[in-house]
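Contents: one structure, followed by commentary.
One protein chain omitted, others in place.
Order of writing sets the chain letters: A, B and C. Residues in each chain are counted from 1.
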């Protein structure tokens, strides 16, 4: 019967993508790094390494450690800063038709607001993804993403200064993800991304000290998939915003799990390191799954496991 | 030099164990189940499946699912209930010299209090481990372990009705573990166990529904080790209670990581399923590590990575 | 009943069809006490992925401590297992669970569907120690003939009457194994069945009508195999609580459990 290709297009609120597979911030550099390994034109969207107003050096090494089916990172948000991003990285990305989503981070609400205002002027930037897992320096270093009021404030500041879609990326290190999700929805976000990394650590028993110079780091990779899926499911139950699922997605099957849980699109993170071909394999695999089941459009998968 | 055996004894507050390796609740049945595979006399302590006042049937199947380097369970706290535990399970355990720690759970503060009072009369029970990850039916089903006031109330109720050591087992599904740890310390606990399982889920993409009948389940196994280690480290920084480390411990090296992070003893959970010999291998392996480094006593490992 | 954890050498690996393998493994401790219908929990990877052991029925026990398992590749664990070579060691745990009770009077009907045929060869051989081949009938079903031919011959060589059914008609009758049961005479007899859940439900129903006792081997998800995790719950017939497949089963009397 269905010899036609299934429709892989998705809409994340006002953002339209040719397929639901994006690259997770911080795992795909500024796109260029994967240029010879991935057909960048095939991706749903490219999300670049988190950008701050000023360049950041990041944490001292060691910055990464391997764990069971996962990895810890404490890169410390090293990035080239907004100016160099605009001057050096955007030109390459302008040559790629795939929508560009810029992940932004700051130390204060003002930082986020200024980033939003500056990037509003950049046509290539299809949407912003606001990383609220960063510590708020004005409020004793507590992460924006763990306090609903701060999450609301950041979201609103970005919303008011950016005219295209605003996606807010939630931290999983909270008691109740739905409280943060609702705060962000109320503040006017167009979509949610979840999850960011789970706070963890590892110890070198020979040196008798933490493996990461920063002590703590963010856990990512297949190990956290059950946590990400659970949070996507919970968020899908409590807000009506479109949700982008992230966490441990390595295969098409993983991506489909997230869609069935309620995500309308997904991001591939750590898997890019293990298998640079992961994003393209996932796009193909989702297509095959739809064809095999006679499903016309990938959008029909969203939330299907929640309706049973 | 050190041809003597290192001293493997540990004290968890007023509780003295021949070595720091215990079995995690729910992963070792009532002890008897492993009787032919493990020399039960060699263990630091045996912690049995969580006991409630009345028997519980538990959740419908499927109750377990495998994940990357981990597993999900939604057993639903199935247990024989206090009466049958006392009548049928304690006699076997009385024949084992190893200290018995009973894990208890309830739907209300009263439940916990009654369990404590009843078990206080059982001499074989060396200590209680209070599982506060369960939902409080009187308070809208929010887990005791996610609210510092409720955690305090449960701890105090048990403390006031049990004369031997009270260990409180914390849930990792919170924004800030130190807040709960401090509440429990103030309420008079003798020690903390952490972590319990991390809330997660998995989806069967063929059936398009959650793999667990209960939708959500608790993630355990090597995948969560980085999370457990981080929480032990954080708790060790914020309270002065002895800490029992749990989460993904599968090898002697894993156990040593927890000790270095600040635990004075550890529990082996999911690893019992994969390798029934795990506890004994871990005891031997810690001993070898001490000997190789010329460390006299396992107690010297506790918190060593935090002092560098 | 005592369980053993053993490092056991793979002595022989046979590929019986595209996706069905038979391993012969040396594990004297486990072999000694094994009963038909019992199972082993096998560690399929040295690393942490896949993490959990996989349960497999004991397919045959031979002298010298050799045990066979017969398995079908259905996922990551069985795929990893299939790739293992003679000479390699397997971490085995067993024998586990409650097997078939075959001290019954009357006729014995061994009914297997798909890879569910695995425990029936061991059962038939044990039965032959006390009953005549003529008191045993074996009915086997599968999707296609390649899944059955070797096993069918194994039974036939014991002098037991074997009837085969395949869904594609490539071997024996075309159809389901349960259809073969229709022509059997009612009366005193016991059915020993193993296979997919929907098949077992039908087998239980037919047995009730024919007046046979019915023992079924049920598959559930299992983490420990030792009655410790309580993962392998099966709803009781009275819908009031659960029995556990690794301890109360995997072989249950069809009357003990609810058929959903």
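The criterion applied here is as follows: contacts are C-beta pairs under 8 Å (C-beta built on N, C-alpha and C of every residue); 3 or more make two chains touch, one makes a residue touch a chain.
It should be emphasised that the depicted structure is a prediction, and the values quoted were computed from it without experimental measurement.
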- Message: Can you say which of B:68, B:212 or B:260 touches the chain missing from this structure?
- Response: B:68
- Message: Considering the complete complex, identify which of A:58, A:135 or A:188 is in touch with the unshown chain.
- Response: A:58
- Task: Taking the full complex into account, find the residue in C:37, C:50 or C:97 that is in contact with the omitted chain.
- Result: C:50
- Item | Touching residue (missing chain; options A:19, A:73, A:173 or A:302) | A:73
- Message: Need a quick check: the contact residues on chain B for the chain that isn't drawn.
- Response: 68-69, 222
- Item | For chain C, residues in touch with the removed chain | 45, 47-50, 76, 80
- Query: Which residue numbers on chain A touch the omitted chain?
  - Reply: 26-29, 33-34, 36-37, 49, 57-66, 68-71, 73, 75, 78, 221-222, 250, 270, 272-277
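FYI, only the chains that are shown with their structure count from here on.
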- Specify the contact topology among the chains shown, as one of line, ring, star, complete or other. complete
- Message: Measuring between Cα centroids, which chain is at the maximum distance from chain C?
- Response: A
- Query: Quick one: most central chain, C-alpha centroids?
  - Reply: B
- Item | Separation of chain A from chain C, taking each centre as the mean of its C-alpha atoms, in whole Å | 47
- Item | Where chain B and chain C are represented by their mean Cα positions, the distance between them in whole Å | 36
- Note on the structure: Per the C-alpha means, the centres of chain A and chain B lie apart by a whole-Å value of 34
- Multi-partner residues in chain B (2 or more other chains touched) are 68-70, 221-222
- Note on the structure: The positions of chain C in contact with two or more other chains are 48-49
